[in-house]
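One chain of protein is taken out of this complex; the other chains stay put.
Up next is chain A:
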Amino acid sequence: MAITFKNVDYFYDLGTPIATAGLKNISLTIPDNSYTAIIGHTGSGKSTLLQHLNALLKPSHGEVQIDSRVITAETNNKNLKSLRKKVGIVFQFAEHQLFEETVGKDIAFGPMNFGATQAEALEIAREMLTTVGLDEKYFDVSPFDLSGGQMRRVAIAGVLALKPDILVLDEPTAGLDPKSRQAMMDLFLELHEKRGLSIILVTHQMDDVADFAEHVFILEQGQLIKSGTPQEIFNDYQFMLDHGLGLPKATQFALKMRQQGFKVPTLPLKEAELVDLITKQLTETEQ
């Protein structure tokens, strides 16, 4: 399922004096089976863009095409359910959406809305609970008795339970401890590689962009200001710094090396690439 934006504008409170632009003239394509990162400052329009991916918001002008469905300003609010099953969105602060008596029932909520029987839904819920790395013993616990990080995992499980084709994640690891962060990121990669899900990730972590994304879109004040592979984006490190976006740690380190007079032919993005670079330098100096 590919997603295409064609000249999409979105205004909040359209037709009122307090109308504000959320997106301005966005055109982009997110290919099938891809791992895409969306980055940009707070307020740059990332969450606004995400809500167009399953027609929670409809473009004020222009169109969004999801698979074969075309969404425009005139699209009716009915019959969007099939779309919402295919595109699962984990919102920012997803832990704020939990409401059921038990963790299991909360995860089962989505599948039941899409027509699964209670038994089927609970079956899926049990599977998803372990998928997100929570112990089975939490199944019958109230979600409000969990820690913030555990609640986040339950919320992610609740969206995974829809078995979407596209998984959209709005800062899913913000506020998690390093180990849970790593576990979550590994989970998303596994879903992408083993189950063929498209992943669309909003993040402020340039290391995650470097480590996982195949394609990057950069937003600023509602506009798409740059797109490309992580290598292309970070090669233009001056642009990234000028726009206050930061660089992966490995790239920062390599740039410092370059300043000190080391030879850095291609900028490394990942830790492993940096290690390669340094090993090469060391072996060269020894010779």
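The criterion applied here is as follows: a residue touches a chain if its C-beta (ideal position, glycine included) is under 8 Å from a C-beta of that chain, and two chains touch if they have at least 3 such contacts; residues count from 1.
The rule is simple: contacts and distances are computed from a predicted model.
Novice: Please identify the absent chain by the protein name in its UniProt record; candidates are "Bifunctional protein PyrR", "Lactate utilization protein", "Energy-coupling factor transporter transmembrane protein EcfT" or "Cytochrome oxidase subunit III".
Specialist: "Energy-coupling factor transporter transmembrane protein EcfT"
Novice: Looking beyond the chains shown, say which of A:Phe5, A:Phe109, A:Tyr138 or A:Phe234 touches the absent one.
Specialist: A:Phe109
Novice: Would you indicate which residue among A:His96, A:Arg195 or A:Arg258 is in contact with the undisplayed chain?
Specialist: A:His96
Novice: Among the options A:Gly22, A:Gly88 or A:Pro248, which residue touches the chain absent from this view?
Specialist: Considering the complete complex, A:Gly88 is the one touching the chain left out.
Novice: In terms of residues, what is the contact footprint of the unshown chain on chain A?
Specialist: Per the touch rule, chain A residues meeting the hidden chain are 13, 15-18, 51, 54, 56, 77-78, 81, 84-85, 88-89, 91, 93-94, 96-99, 109-110, 113-114, 144, 158-159, 162.
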